[in-house]
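Just one protein chain is left out here, and the rest sit where they should.
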Amino acid sequence: MAIRVQRPIFDIGVELSDLTADNPRIGGLCCFTGLVRDMNNGDAVATLTLEHYPGMTHKQLAKIEAEANERWALEASLIIHRYGTMLPEEPIVLVAAASAHRHDAFAACQFMMDYLKTDAPFWKVEDTDQGARWVDSRDSDATAKARWRDRES
Amino acid sequence: MAIRVQRPIFDIGVELSDLTADNPRIGGLCCFTGLVRDMNNGDAVATLTLEHYPGMTHKQLAKIEAEANERWALEASLIIHRYGTMLPEEPIVLVAAASAHRHDAFAACQFMMDYLKTDAPFWKVEDTDQGARWVDSRDSDATAKARWRDRES
Amino acid sequence: MKLLYFAWLRQKIGLGEETVSPPESASTPTALVDWLRTRGDGYALAFSDISAIKVAINQEFASFDDPISDGDEVAFFPPVTGG
Partner (left out) sequence: MKLLYFAWLRQKIGLGEETVSPPESASTPTALVDWLRTRGDGYALAFSDISAIKVAINQEFASFDDPISDGDEVAFFPPVTGG
């Protein structure tokens, strides 16, 4: 289990390779990366800046990762979330879950992303050709999280 | 869209980086890797060998990838499957789906893995401390595939 | 009491963090916000629609009716948009 909150860019290949190294019990690895898009709601996005609540961020991400490890039999898990200013195509977040079998890896990875989207204290502001604007939260994120409440896995 | 069936090992980081390069419309990338475990059904596995049906494999994988691209709005997708003899910890398969938003990427990636498990003509034989043995198919794989028949996404 | 503001709340109020000594009646985030609104136009604007705001007490998500007291860290922010 590992959580990292950082400003610098990360290398997905290196992170995944470190995560699974020397663990031959891993049969499946699922990972998700969120990337900066160059358009949002019809406007061109020049940069995306993420602000966060340092005292709370690590605590919330660790809680999400711990709950995923309670729900599923994971061999390894990882959440990396960046803050600061990023350009289109840069990665913002990396969530990964490794397990003996694929179902646990997929479910845990998606669970962590869905919870992160509603529970991790990050806020996005876009610098667009219409000026800077705070990104609105999406109702679909609350719905995605709620799905997990009623099911075991 | 890309399909590769190959003997050599692949580098996950390089593959994912190539897949998303120069496409700032991608907001989410989901990938799954299957790896060789050193134990199966209680016995130590020294090597895993995958046999396949060359004339049919590429066709089946392309069909699975095309159906995923029909069901979800993908910006990029990739299936790499190896054959031949592999050691524990080596990757066997890589499936990746990239989209504007995370839901499509997750769903398409899991869909492609579920279909690959039942529709791609590969067969595993394990070299264990109890001798060589063909791996049995799992009922749970058919169930995982069947789930997709009744739902849109 | 330590207060933190994030995202557009921080911008409207004009600062990200401050230490305040609210009246004893400010014993919940709701009551605290009522008092904060009297401190200037930026606060009144930031807290004009409480339904658009989340609150955390001591770095945990909380309700606007939860009790707060002098040593607490109280943070106000819009719904999160990371990931």
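What to note about this one:
As written, the chain order gives the labels A, B and C, with residue 1 at the start of each chain.
Keep this in mind: a contact is a pair of C-beta atoms (placed from the backbone, for glycine too) under 8 Å apart; a residue touches a chain by one contact, two chains touch by 3 or more.
None of the values given here were measured: they were computed from a predicted structure.
In terms of the touch definition stated at the top, the absent chain reaches B within the entire complex. Interface note for the absent chain: among B:I3, B:L16, B:I92 or B:A107, the touching residue is B:I92. Among the residues B:I3, B:V45, B:L78 or B:A120, only B:A120 touches the chain that is left out of the figure. If you put the missing chain back, the residues of subunit B touching it would be 34, 50-53, 55-56, 59, 81, 92-93, 113, 116-125, 134-137.
The definition used in the following text is that only the chains that are shown with their structure count from here on.
Per-chain CA centroids place subunit A at a distance of 26 Å from subunit C. Separating the CA-averaged centres of subunit B and subunit C is a span of 48 Å. Averaged C-alpha coordinates put the centre of subunit A at 22 Å from the centre of subunit B. Contact of a single residue of subunit A with at least two other chains is seen at positions 34, 113. The set of subunit C residues touching two or more other chains comprises 83.
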